[in-house]
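With one protein chain removed, the remaining protein chains of the complex are shown where they sit.
All chains are identified by letter, namely A and B, in their written order; residue positions are counted from 1 within each chain.
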Amino acid sequence: MRYLPKSDAERAAMLREIGASSIDDLFTAIPEEYRLTRDLKVPRQMGESEIIDHFKAAAARNANGYASFLGAGAYRHYRPVVIDALVQRGEFLTSYTPYQAEITQGTLQAIFEFQTMICELTGMDIANASMYDGSTGAAEAVMMAVRVTGRDNVLVARTVHPEYREVMHTYAQHQGHDASEVAYGQDGRVDLAALERAVTEETACVLVQSPNFFGVIEDIPAIAEIAHKKGALLIVSIAEAVSLGIVRPPVEADIVSMEAQSFGVALSYGGPYCGVLAAKEKYLRQMPGRLVGETKDTEGRRGFVLTLSTREQHIRREKATSNICTNQALVALMTTIFLTVYGKQGMRELALQNLAKATYAADTLGVQGKLLFTQTPRFHEFVLQTDEDPEQLNARLLEKKIIGGLDLRKWYPELGNATLWCATELTTKDQVDAAADVLAESPVTAEAR
Amino acid sequence: MSYPEKYKYTREHEWVEVAGNVGTVGITDYAQNSLGDIVFVDAPKVGTKVEKGAVFGSVESVKAVSDLYSPVTGTVTEVNEELASSPEKINTDAHGAWIIKVELSDAGEVGALLSAADYEKFIAEETGK
Partner (left out) sequence: MAATNGFTGTTRKVTAHLTQNEGLSFEKSSPSKKGYKLAPLDVPEVDPAALLGEAHRSRNAELPELSEIEIIRHFTRLSTWNYAIDLGMYPLGSCTMKYNPRVNEFVSRLEGIAEAHPYQPESLSQGALEIVKLLQDCLIEITGMDAITLQPAAGAHGEFTGILLARAYHQSKGNPRKTVIIPDSAHGTNPATAASCGYQVVNLKSNAQGGVDVSALARMVNEDTAAMMLTNPSTIGVFENEIHKIADVLHDKGALLYMDGANMNALVGKTRPGDFGVDVMHLNLHKTFSTPHGGGGPGSGPVACKKILEPFLPTPVVAQGADGLLHWNYDRPQSVGRVRMLYGNFGMFVRALAYTLANGPDGLRQTTEDAVLNANYIRKKLEDVYDLPYNTPSMHEVVFSDRRQTKNGVKTGDIAKRLIDYGFHPYTTSFPLIVPGALMIEPTESESREELDLFVDAMRQIAREVEENPEVVITAPHSTRISRLDETTAARKPVLRWKGPPEDAVEVDTPAKEW
């Protein structure tokens, strides 16, 4: 077995030194009736080339060579090759949580840089990469707001990603603070009048997503004012991190929960992704997860160390701010490298390209259907209503090797035949034009003529 | 270490000094020594009601957190603001660095607490084992 660095002779010698006659002597603590006397029924041991063939065959049974207009919380962006070249270095890949700071300064400094860049992008004072993803991050942000305010009413906009809302519900139901939803208006944004009516002195927080699930940018200053008037916190959830290159950061928020997958993390059929939590300084001690701080060693040299860990589960146990242990170090490192590659100017240029591609796509596809929420600023996603039902439309698009917008009927049936489309810097004009051609051939519209 | 005679003590290592209707509360030298370098004190706000035996805040060191149990029942009238910027004062002078002052609802309550001598005996037993 090539992962096991021992010869049979060495095993025998070691057993003799221990004073055991066979390896079974070391398993006698397991009661006899529970000892497995047969092989596990798993596939037989494979050679390396066989393993690769197995996964290549699996990969071939997934979409290959399709144009895709899918977004909805997971975004297709270009991943600079230096990312994998660096994160696959053994010192990053096979290192552990930096509890022993003297021999993990590489990890610690990279996290410190990450924390800085997230603060710069989001307008917050403190940040960490300890949430599993945007959905659990939102749930943790809500719990944090409940702790800080001591209140238990939570308001969540219906324009927040539906799966995020499901997750928040799962977390909240046993902690006495389940959420009420706030409707959206004709402009695709949270209905401010409805929000104003819903916020009370018992409201712990208002949670919105921006750009929201429809791609529309929320009016953060107005929402903040409504929330803060009654002493509630504002949590802004960001599903598309690249938007921060060109969209104004939510500086009025108290807590920002962000999914950083767009910053160089592969789509990988849904995970691992990178949940980020950022907040204003006054909430520091209520923030779950790991933080890296700058300090000095005994010789006065600058170094970095995990700090404020007393809030964590390994010390506080049942009084911990969260049960979270593992963080997202390696994917956070990918995002750190991504942000360093693009840098101050590049993030704007990248976001601008996304905006341009999406504008072209919306203008072009909009001719073949009805674009919703056109009066409101949006980033790179938009909702298109069509006469043709989305299932049929998408089937026709697939024939031309195009994966069309996400069918919204499951979550927003009131929008009728609506699909959510996304265009990024990787979307080409030809792909958009090809999709438009398919839409133009709609049998429904043809009948109607 | 000698423990001030005029204070009363709890088994959770808090001390209280009573003057008239006001109780001043802190943690003992034994407590600060066990905790190590103190980095943060989580104290309640003025006006908070505290109850004897119940948690009213916590003290954090780099490696541990300790809940603070109130030795008395009453209302918080003052909080030691110095500890917000200099929590280490508890390490250097635990019996002087008070955390809260409480308007007592029952000054007689402290009678049941440990005297300095009893507290010293208690710690000796704890460390002896």
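Quick notes
Following the convention adopted for this analysis, contacts are C-beta pairs under 8 Å (C-beta built on N, C-alpha and C of every residue); 3 or more make two chains touch, one makes a residue touch a chain.
Note that the structure is predicted; figures quoted are calculated from it, not measured.
Seen in the complete assembly, the chain not on display touches A, B. Residue A:Val305 is the one among A:Val305, A:Val383 or A:Ala418 that touches the chain missing from this view. Contact between chain B and the absent chain runs through residues 36-37, 39-40, 60, 62, 87-88.
Convention: only the chains that are shown with their structure count from here on.
With centres taken as mean Cα positions, chain B sits 44 Å from chain A.
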